[in-house]
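A single protein chain has been removed from this complex, and every other one stays in its place.
Naming follows writing order (A, B and C), and every chain is counted from residue 1.
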Amino acid sequence: MSPQSSPISLAGLFPPIPTPFKENGDVDYDHLHSNLNRWNQEPLNGYVLGGSNGEYVFLTPEERVETVRRVRQLIPPGRLLIAGSAMESTRDTIALTRRMAEAGADVAIVVTPSYYKGRMTAAALEHHYRLVADASHIPVMLYNVPANTGVDMPAQVAINSATHPNIVGLKESGGDVAKIGFMVQETPPDFQILAGSAGFLLGALAVGAVGGVAALANIAAAPLARMVEAFHRGDMAGARKIQLHLIEANTAVTSRFGVPGLKAAMDMLGYYGGPVRSPLLPLSEEDQAALRKVLVKAGLL
Amino acid sequence: MSPQSSPISLAGLFPPIPTPFKENGDVDYDHLHSNLNRWNQEPLNGYVLGGSNGEYVFLTPEERVETVRRVRQLIPPGRLLIAGSAMESTRDTIALTRRMAEAGADVAIVVTPSYYKGRMTAAALEHHYRLVADASHIPVMLYNVPANTGVDMPAQVAINSATHPNIVGLKESGGDVAKIGFMVQETPPDFQILAGSAGFLLGALAVGAVGGVAALANIAAAPLARMVEAFHRGDMAGARKIQLHLIEANTAVTSRFGVPGLKAAMDMLGYYGGPVRSPLLPLSEEDQAALRKVLVKAGLL
Amino acid sequence: MSPQSSPISLAGLFPPIPTPFKENGDVDYDHLHSNLNRWNQEPLNGYVLGGSNGEYVFLTPEERVETVRRVRQLIPPGRLLIAGSAMESTRDTIALTRRMAEAGADVAIVVTPSYYKGRMTAAALEHHYRLVADASHIPVMLYNVPANTGVDMPAQVAINSATHPNIVGLKESGGDVAKIGFMVQETPPDFQILAGSAGFLLGALAVGAVGGVAALANIAAAPLARMVEAFHRGDMAGARKIQLHLIEANTAVTSRFGVPGLKAAMDMLGYYGGPVRSPLLPLSEEDQAALRKVLVKAGLL
Partner (left out) sequence: MSPQSSPISLAGLFPPIPTPFKENGDVDYDHLHSNLNRWNQEPLNGYVLGGSNGEYVFLTPEERVETVRRVRQLIPPGRLLIAGSAMESTRDTIALTRRMAEAGADVAIVVTPSYYKGRMTAAALEHHYRLVADASHIPVMLYNVPANTGVDMPAQVAINSATHPNIVGLKESGGDVAKIGFMVQETPPDFQILAGSAGFLLGALAVGAVGGVAALANIAAAPLARMVEAFHRGDMAGARKIQLHLIEANTAVTSRFGVPGLKAAMDMLGYYGGPVRSPLLPLSEEDQAALRKVLVKAGLL
C-alpha cells in the first residue's frame, strides 16, 4: 500500500454533484459534461462524486467508476476530485476505492457502513476505516451522514482514525458544531473537517472546519465563496448576513425536498437537473412552486 | 409480465439462513451444503436467502444469485425458496428479482429501500413495490425491518400493495402486534403476514400472522414448530410455555449479538457458522460465554 | 412501612378514566359521578385514576387526591381503585402515594420519572421504585409509557423490582410483546403484567399478561371483556376476531387523536367527555368526523 505522504488540502467549497440521468434512467454523460463546464467557472475547490446527492446507492459500481473517469477529464488542474467509494462491506469498499484511484480520483470519501446499525460500534467503524485506508492508494476521508444512514459516527472514531497517515479528513453532515469543535481540538492540525451542509457552514468554520461539502454549492457557489472569504478576513457581520440569507434555500435542497429538490432547483437555474431514479419520486408541482419561491427569496432565482 | 395466478402458501417456519464464509471471506458453498443437509431434516417450510441474517448487503449480486442457484438444488420438493432481491433502486431491484426467478427462487422478498429516509414516504414505497411486482416473474413479499433500515413501512403501504395480484405477503420485523393485527384486518385473506422474529411469533400468530421468518429457526426449529403446532390445536398454555422459554435465546441471536451471535450459536450447535464479513466483528470471548449460557438455559445446548 | 401481605389480583380490564373538566377548566365532579354510574354497569375490574388519560400532569396534587377520594365513594366493592401517584422526584412521589392510600386507593401506579432522560438508568429507576415501595402503605405498580415519557424502562428494572414484597405488577404501554413475555418468564408468578393499550391486548395475553389498562375500555368494555373471556376459554379465533375489529378504534383514541380523541369519543357515545386542558387542543371538526367514522366502522357507534 502507498499512503499519501504529501499533504493534500481539503479547504474550501466542494459541491456533491448530482448524477444526471436521461429520461430512460441511464446516466446522462453529456449533461454531466455541460454542468461541469459551468461549475468550472464557479469559485469551487473541487467536486465530490458519488455522494448522497449523487444518488450513489442507485448506481452500479461500474457507473460510479465511469462517472469519475469522465469527470477527471473535464475538470481543470487544481480542483480536487473526491470520489465516494463506500460499499457496505470492507472488502467491497477496498476494491471500489482502488478502482476509484485508477479512475483518477484524488481522494476517496467513505460513508459509514450502516445496515447492521446495532453492531456499528466505534470499534467496528475504526476497524473498517483502518483496513480501507491501509489498502487505498489515495487518501481517505471519513463521511458521517446520520440522516441517511441512521448511524451517528462517534467523535472518538474520527479522533482515533486521524492518526492514520492515509486518513486525511472527515465530512460531517450531522450539524452538531460542539462535536465538530471537539474533533478539531482532539485531532492533529492536518486532519481536516468539512461541514456536510451549507446550513451550518459558518458555525462549523467558527470552530475550525476548513470548508464544506454542500449541496447548495451546486447552485450558490458564488455567495457561499463570498461567505467563506468574509469569514477568513474577519468580517463576521458580512459572513453572517450571507449565511442567514441562504439557510432556507439550503434546507429546501436538502432535508425539505432532498435530491429531487436539488435537481429541480438546478433545472430552474439553467443547469441540467433531470429526473431522479426511483424509488425517489420527482417533486410535485406544489413543492416545485414552494421551492421556486424560496430560491427567489434567497436571490438565487 | 406474468403474475403468479395459483396461490402460494407462506404459512409456517422459514429460517433466514446465514451465508457461510471461508476464513478468507469467500462464500463457502460446501458448508452451505452441509448446513442444508441438516436443516432439511428439521420441521421447516422453506428458507429465506439473502435476508439480513444472510449478510446480503455484503454480497455481490453474483454471490446472491449463485447462492440461490445452489440452494435450489439442495432442498427437497415442498420447501419454499424465498430469495432476497432488494437493491436500493427500483431498476436494480427489478433486474435482480428477475435473476432470482431464473435461479430458481419461488418468491422474492424485497426489503424497503432506506437510504433517502426522509423521502421514503408511503407513496414512494408503494410506487417501488408496484413496479417491482409488475416486472417480477415470481410472487413478491414486502419486508419491513426498521432496526436495520431506519425506515418503518406504514401499515397503509401493505394494505394498498396487498391488492396487487403479484404481492403475496409481508415479513414484518418491527414487532408491533397491533400493527400486524391491523394489517391482517385490512388486507384480503390471501395476503399473508409473517413475523420477522421468533420473539413475538406467538403474539403475531394470535392476531393472524401465518408464520415466521425467524433467525432462531436456524437453531431451534423443533421447539418453534412445536409452538406453532400447539397454537394451531388451541393449546395456548403449551404454546406460551415454549414461547417464553425461547425469548432470551432469540434476543441473543438477534438484537443482542446480531449475525455474529447467530453464527457463533450455529458453531456451538454443530452447524457451520464461521466468520462474518467486516465491518461486522466476531463475537468477543466474553460475549461468546454469555451466549453459551443463554443457549444452555434455553435447553438448546 | 407495611407492605401488603395478602395477594391482590390485577387481572382483568381497567379503564384509565379521563378527568372531566367544566368549560372553565375546573374538575367537573358531577360528570365524574355520572360517568362512573355508567361504567359501574360495564364488565370492568376497576379503574385507574390519574394516568396519562386522566391528564394527571395538568392536575394539582390536590385535584389528584380529591378525585380519588370521590371515586372511592362511587364504586362498588370488588372493583379496584388504582391511583397514579407519580411525581418527578422520589420524595414527592412518596408523599403523594401516602396521600393516595389515605384517600382510599387500593394500589398506587407510578410512571417512570423521565425529565432527566439520560440519567434514568436501570439503577436509578430501581432505586426510585424501591424507595417508593418501601414507604407506601398500599401495593405499588410500575408504569412504562415511552410514547409520553421518552424513557423505555428496561425489562431488568421490572425483573429486579418484582422481588420487592410491595411491588405487585407493571402496566407496560410500550407494545413490545417479546419484552412482556420475557418479563413474565423472569418474574415470580405473583408479579402481574398488564397491557397498557387494547391494541396489543390479545398479543399480551398470549404471552402471559393478566389483563389490560386500556383507554378503549372507557368506551368498549363489553367487546373487550368478551375478547378476554374468549381467550381464557381457548377460543382464539373468537378472540382474534374481536381484537382485529377494535384495533383501528383503539388507535383513534390513543396514538392518533390522543386524550382529545378519547374525550370526543365519550361525548359521541353518551358519556361526558368534555374539554381537555390546554396545551392540549380540542379535536378539529375534520378529526371529529374521521373519529366518528372509525367508531361506526368498529360497531361502537
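Basically, a contact is a pair of C-beta atoms (placed from the backbone, for glycine too) under 8 Å apart; a residue touches a chain by one contact, two chains touch by 3 or more.
The shown structure was predicted, so the numbers you read here are calculated from the model rather than taken from an experiment.
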item: Displayed chains contacted by the hidden chain, counting the whole assembly; value: A, C
item: Residue of C:R99, C:H128 or C:K263 touching the missing chain in the full complex; value: C:H128
item: Selected residue (touches chain absent from view) among A:R70, A:H127, A:H245 or A:R292; value: A:H245
item: Per the touch definition above, residue among A:E66, A:D152 or A:D176 touching the missing chain; value: A:D176
item: Touch with the omitted chain, as defined above, among A:I75, A:A206, A:L281 or A:L301; value: A:A206
item: Which of C:G150, C:P165 or C:G299 contacts the chain that the document leaves out; value: C:G150
item: Absent-chain contact - pick from A:T121, A:Q185 or A:S284; value: A:Q185
item: Sites on chain A contacted by the missing partner chain, in the whole complex; value: 175-178, 181-182, 184-185, 197, 199-200, 202-208, 231, 234, 236, 239-240, 243-245, 247-248, 250-251
item: Hidden partner interface residues of chain C, rising order; value: 25, 52, 57-58, 60, 88-92, 113-121, 123-125, 127-128, 131, 147-150, 255, 258-260, 277-281
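Assume only the chains that are shown with their structure count from here on.
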item: Chain whose average C-alpha position is farthest from chain C's own; value: A
item: Approximate Å spacing (C-alpha centroids) for the pair chain A, chain B; value: 35
item: Of all residues in chain C, the ones touching two or more other chains; value: none
